[in-house]
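Yeah, one chain of the complex is gone here, protein chain that is, but the others are all in their spots.
Take a look at chain A:
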C-alpha cells in the first residue's frame, strides 16, 4: 500500500489496470513486481543510526529580536554523552535544593563560551564561570585520556617503533600551526583534533558492537603481553608470495566460435586459397610489384564517369539521411486527447499482458495462466486495430461533456493524421503481441 502512495506512476498503473479496466487481478499485478515490494520492505526496515553531529544548541532568532532555543530531551542526552563534565555540573547545580533551575542552566550554557567554542564565531558570548570550569576540565580530560589508557601509569608508554629522530620534514603532509606554548597538550589545534577523535570514536562505538569487543580483547591482551605486536609493521606485502585466487574458471569449449560475431562462410575459416594462386605466390607477386614503384600523381587519377557516380551516390545517401531525420520527430501539438488516452491505455494494457505472458511462458504450473493471457492478448490486438475506426463524432456522443468538446474539435484532416500517428506509435506493441501469439500457437 505504501509503495503505491509513494510512486505516482505505479499507483496510476495500478489504478488503471486493476481497478478500472479489470484486466489483471491484484495478486497478479504484484506477482510480477516482487522486486519493488522487496526493495520497499528493506527500506522500511532499516533504522537510522546515531547522528554524528556534535551536539550544539543554536538559537533561532525570530522576528522581534527574540531568540528561541529548542531543547529536546534527546539533545540533552546527547550533550551529556558528549561532555560528561556538563552532566556533572548539571547534577551538581540543578535540582530541588540547588541554586540553578533547568531553564536557567541551559540559558547560561548557550550564552557561555562553552557552546560557542565549538563554533568559530566569537560574538555575543558571556564569560560564565561555571562553564569555563567545565571547559578546562574537559580539556584536561581529553589530554589525560591517553595516559589513563595505560591504567594510570605515570610514565606514558611509547611504542618501540616510533621514530625518535623524526623532524619536521618527516611530517610534511600534515601542516599544523606551530605550537608556541610548548606545553604538552595545550595547543589549540591538538585539542581540537583530540576532541574530534574522541567524538568519532564514540559514534563508531555506538553503532557497532564489534569495536567494544575488540577493545575488551585488546585490554586483555595488554595485560598479558607487554610487548607490542611488530609483525604488521614490518612485513612488506610485495615480498610475500601471491596466493592463488579461488576463482572459478569460465570454460569455453570452442574459443573461435564463441568470439565470432557472425557466421563465417563455409570454407573460409582457416586458409584462404585462391583457385589459381597460392598465398605465397600472391605475396611474392606483391613484393616484386612494389619494388621501385614511384607512382605518378600528376596524371589524372579518376575518370569523369566514376567521379560523377561517386558524387551522385554520396548525395543520395545524404538525402536519405535528411529525410529520416526530418520524419523522425512527429508533431504532437494538436494531438486530440481521446486518441491520446486510448493509445496510452492500450500501451499499458498491452505491456502488462505481455509481461504476464512471458512470465508464465515456460513454467509448467502456469499453463492455464498462459492460455488466458493469449486470449487477452488477442483482445488487445483487436482493440489496437479498432483505433483506425475511431471517429470524432463517436467520441463527442459518448462523453457527457459535449459542450467542452466543441472547443477542442479538430478538423477531419488533422484527426486522420493523428490516427495514422497513433497507429505508428502502437506498431512496436502490435509487433510484440503478434510475436507472442505466434509463439503461443507453436508452443501449444
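Worth a mention:
Here, a residue touches a chain if its C-beta (ideal position, glycine included) is under 8 Å from a C-beta of that chain, and two chains touch if they have at least 3 such contacts; residues count from 1.
In this section, contacts and distances are computed from a predicted model.
Chosen from "General transcription and DNA repair factor IIH subunit TFB4", "Coiled-coil-helix-coiled-coil-helix domain containing 4", "OSTM1 protein" or "Tectonin beta-propeller repeat-containing protein 1", the protein name that UniProt gives for the omitted chain reads "General transcription and DNA repair factor IIH subunit TFB4". Of A:136, A:192 or A:283, it is A:283 that touches the chain left out of the display. Within the whole complex, the absent chain has one touching residue among A:10, A:387 or A:432, and that is A:432. Note on the undisplayed chain: of the listed residues A:50, A:321, A:341 or A:386, the one touching it is A:321.
Only one of the listed residues, A:53, A:172 or A:297, touches the absent chain: A:297. Chain A residues in contact with the hidden partner, per the touch definition given at the top, are 248, 250-254, 256-265, 268, 270-272, 274, 277, 279-280, 282-287, 289-295, 297, 301-303, 306-307, 309-311, 313-318, 321-322, 324, 358, 361-362, 428, 431-432, 435, 439.
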